[in-house]
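Our next item is chain A:
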Amino acid sequence: MQSNSKPPVLALDGITKSFPGVRALKGVSFDVAPGEVHALLGENGAGKSTLIKIMSGVHTADTGTIKLDGREIAMTGPHEARRAGIATIYQELLLFPELTVAENVFMGHAPRTKWGALDWPAMRAKAQVLLDSLDIHDLDVAQVVGTLSVGNRQRVEILRALSQDARILIMDEPTAALTEHDVQRLFAIVRRLRERGVSIVYISHRLEEIFILADRVTVLRDGEHVATKAVKDTDNADLVQMMVGRRIESLFPKIDVPIGAPVLEVRDLVRMPQTRGMSLTVRAGEIVGLAGLVGSGRSELAQTIFGVTPAQSGEILIGGQKVSVRSVADARRLGIAYVPEDRGIQGLVRPMTVRENASLAVLSDVSRHGFIQRETEEKLANAAVRQFGIRTAGIEQIVNKLSGGNQQKIVLGKWLATKPKVLILDEPTRGIDVGAKAEIHRMMGELAGQGLAILMISSELPEVLGMSDRVLTVREGRIVAEFSRAEATQERVAEAMMGGTSHESSAA
Partner candidate 1 sequence: MSATEARAPKRLPLAPHEIVLVVILAIALAVLATLSDRFFTLDNLLNQGRLMTEVGLIAMPMTFVIVTGGIDLSVGSTMGLCAILLGYSWKNFGFPLELAIVFALLVGTVAGFINGWFITRLKVPPLIMTISTLALYRGLAEGISQAHSVRGYPEGFYLLGQGEVWGVPTQLWLLVVAIVIFAVILARTTFGRSLYAIGYNETGARFSGLPVDRIKLAIYTASGLMAGLAAWIFVSRVSTTRSDMGTGIELDVIAAVVLGGTSIFGGVGTIAGTVLGLLLIQLLKDGLALTGVKGDATIVVIGAVLILSILITNFAQRRREQGR
Partner candidate 2 sequence: MKYSLMALALGATLLSGNAFAAKWDGGDDLPTNPLPCDGGAGTMAAKAYDGAAVTGSVDKSGKPITLVDVPKLIGIGYFNATTKGMQDAAKELGNVKVTTDGPTEAKIDEQVKFIDNYITRGVDGVLFAANDPVAIAPVLKKALSKGVHVIGYDANSTPDAREWFVNQAQFNGIAKAMVDNLAKEIGEDKSFGIVTSTFTTPNQARWIAEMSAYAAKCHPKLKWLETVEAQEDNILSFNQASTLLNKYGDQLSGLMGMTSVATPASAEAVTRSNLCGKVAVVGLATPNAMKPYVASGCVKSVVLWNPVDLGYAAVYVTRAVVDGKLKAGATSVEAGKLGKLSVVNGSEILLGSPFVYDKSNINNFDF
């Protein structure tokens, strides 16, 4: 292992950090060698975020030392970290939507003319050089960031880190919001950076990525360091066991259930520009996987069925009856539920309590003549907490303070309270740790078993393949292929998603 031979560029030793009431880190040690991809694993709450925040200067450690190139440094703020060449790419991309790519890259350290003014031409030129160095050719430095895809926004963040001559790049779940195609491009970029000698701390819940990309892996659990191993010395089951502390039988506990009559039928649904005549059928007890790139129209299709953006033409049938869905309220009444892709914005009202979120989609059920019946509402919320095993201090807990997995369970609970016939899940396990992921998959199986028709949108092909009875692929607003569970393989689905264009070549 090349990484072990060189002295570490960054070494943390015996790091302890407490927050009021919580000990987030208990004597954790961690190091990164030059040109190494070091994966950091752990369930939510294991202390990963705290550790990277200490590395990037957002938090200060209570005890422990941080050494850069063997010299101990005092990390007093993000400024210090940046000066030390440590850059972080957070999960929630921190960009300025109204400003251009070039400006986003150079915000805070823009090139100046000799008069002290910003040197726009130089800024654009430098940004272009950075783009070229990473072989990115579909991004214009003058574009406004707000109009970019998620993948491109992330590239802007990476460019920003590189523009500051970062030697250590911390990436917090960089693939969580990416399409398969963008994931491949990210991998290419990461490899390129590694060749240049940049060290990368890589955090992901997708274990397969660790094996593709990382040199070493460190696992944290409950704020403690469990192990650091070379990737070649470990395997999937081993990692999961270290993370969870117990064995997980299967990530995709698919249960075979009898498939019934069609529940949801969609015919030639049109909503320009993203839904251009789509047809599909989901039957009772069936899980249909919908694969496609971001921007292919998969989420838009779901939102059209759900009434957020009502259809311009085409038919929706529920249980064989033609229905009209003009609003979310219509959809809800017809038994359509949608667990959206963006949990924080679309799925939940995060500053509200568990109780208030749990009842938000069924306010009419917990009220009489428009007055909310507090007891009914509490009963509903408590039932959801029990049924989905939501870890919370109580139903009066503010949702924002819960982990991603628990938040997702609340969204699920909120929509299942509407007693739907059709459940549309959009990226149901994005950014959720392994344990919770398995739990959600298990629930999906159970729900299908109860006769629910489930349409699942996912960018994670293993999830699509692992959970679906049938797989549909979407491209450019149309459904382009259908595979049975037996037919569906990673290659075939991916090829259908890309449409066999030259896209793939640039990713490799």
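The candidates came about this way: all candidates are chains of the complex that A comes from, given by their letters.
Operating definition for what follows: a residue touches a chain if its C-beta (ideal position, glycine included) is under 8 Å from a C-beta of that chain, and two chains touch if they have at least 3 such contacts; residues count from 1.
Since the model is a prediction, treat every value here as computed from it, not as a measurement.
Visitor: Out of 1 or 2, which chain touches chain A when the complex is considered as a whole?
Guide: Every other option belongs but stays apart; chain A touches 1.
Visitor: How about chain A: which of its residues touch candidate 1 in the complex?
Guide: Per the touch definition, chain A meets candidate 1 at residues 20-21, 308, 327-329, 331-332, 338, 340, 345-352, 356, 360-361, 363-364, 367, 370-372, 378, 382, 385-386, 389-397, 414.
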